[in-house]
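Here the structure is laid out as structure tokens; the discussion comes afterwards.
Here the complex is missing one protein chain, while the rest keep their positions.
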Amino acid sequence: MIIGRVVGSVVATRKNENLIGNKFLVVEPVEKFRANNSNIVAIDNVGAGIGETVLVALGSAARVGCNLPQAPVDAAIVGIVDSGTGWE
Amino acid sequence: MIIGRVVGSVVATRKNENLIGNKFLVVEPVEKFRANNSNIVAIDNVGAGIGETVLVALGSAARVGCNLPQAPVDAAIVGIVDSGTGWE
Amino acid sequence: MIIGRVVGSVVATRKNENLIGNKFLVVEPVEKFRANNSNIVAIDNVGAGIGETVLVALGSAARVGCNLPQAPVDAAIVGIVDSGTGWE
Amino acid sequence: MIIGRVVGSVVATRKNENLIGNKFLVVEPVEKFRANNSNIVAIDNVGAGIGETVLVALGSAARVGCNLPQAPVDAAIVGIVDSGTGWE
Partner (left out) sequence: MIIGRVVGSVVATRKNENLIGNKFLVVEPVEKFRANNSNIVAIDNVGAGIGETVLVALGSAARVGCNLPQAPVDAAIVGIVDSGTGWE
């Protein structure tokens, strides 16, 4: 998983039907997790808001782990980071 | 998922039979999602056109989430981006 | 999927038994898909030859989509590119 | 798999319910495995501690191989490295 900050959201009216009902947030990885300088669009599985520091799962883990096995989802916010060490 | 713009298309007459009937579009990630400067060939799941800004799912999510579990597909356009913040 | 050119092949007499019978080709991504300057060894699912421009599927899509679900294959040539735009 | 050192931990009170009970450690890949300069948040499957050198599995292997098939986990510490060659 990586740690990032929620910096925005995406509205897509026309979309795959298995995506309906999900919120799409834009996450910017924090510096130590900024592997390739790319932001990520992730669905929100925990009620995250703009500016919060979050834990993001990537790949099939996002889809299967958020009970959306048939949805085209490859990234999900799965935790709100309260505190910790080694990542700031 | 990442956000990109449709910049072209690909014609492949000879191909894996599970790919038949799909449209192959070339997507250029927008700057904040341009992890590695690489374009992507994605199947079109939502009727996207050249120049549109789209949401692209990568990996097994593309295949499973677009009801093509047996096709060799690793990227799919799954939404047309109307608006949003944090990605432009 | 990415687009590349077939630039060589690999011979491996001693190999995992689920790989037997496959042809291993070396693909060099074309410039706009050259994310990380790395070539790829892909199995050939469409009868590709040296010098041809091909469509390559990566990850579980290669294995599952080429009817090799039990083989240790993570890349497959799944189409011969005839023409297109946005990738040259 | 990659080799890294445990450099910290993450506390996330609000999280996906399938993550409850797991310890989240921050791993910094050692130099020869530092592909993209990014740290990783991994669950701990072997009782690792801060400062230890560990083996980390990435992708679906982390989830399936640690008996958490339904959890949004994409990285797991699966071994404590005692010794070896070619990685320091």
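By written order: A, B, C and D. Residues from 1 in each chain.
Following the convention adopted for this analysis, a contact is a pair of C-beta atoms (placed from the backbone, for glycine too) under 8 Å apart; a residue touches a chain by one contact, two chains touch by 3 or more.
Because the structure is predicted, anything quoted here is derived from the model rather than measured.
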item	value
Missing-partner contacts on subunit C, residue numbers	6-16, 18-19, 24, 26, 28, 35-42, 59-60, 62-63, 69-75
Residues of subunit D in contact with the chain not shown	1-3, 29, 32-36, 45-47, 55, 57-62, 64-67, 76, 78-87
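In this section, only the chains that are shown with their structure count from here on.
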item	value
Length of the line joining the C-alpha centres of subunit C and subunit D, rounded to whole Å	30
Where subunit C touches two or more other chains, by residue	none
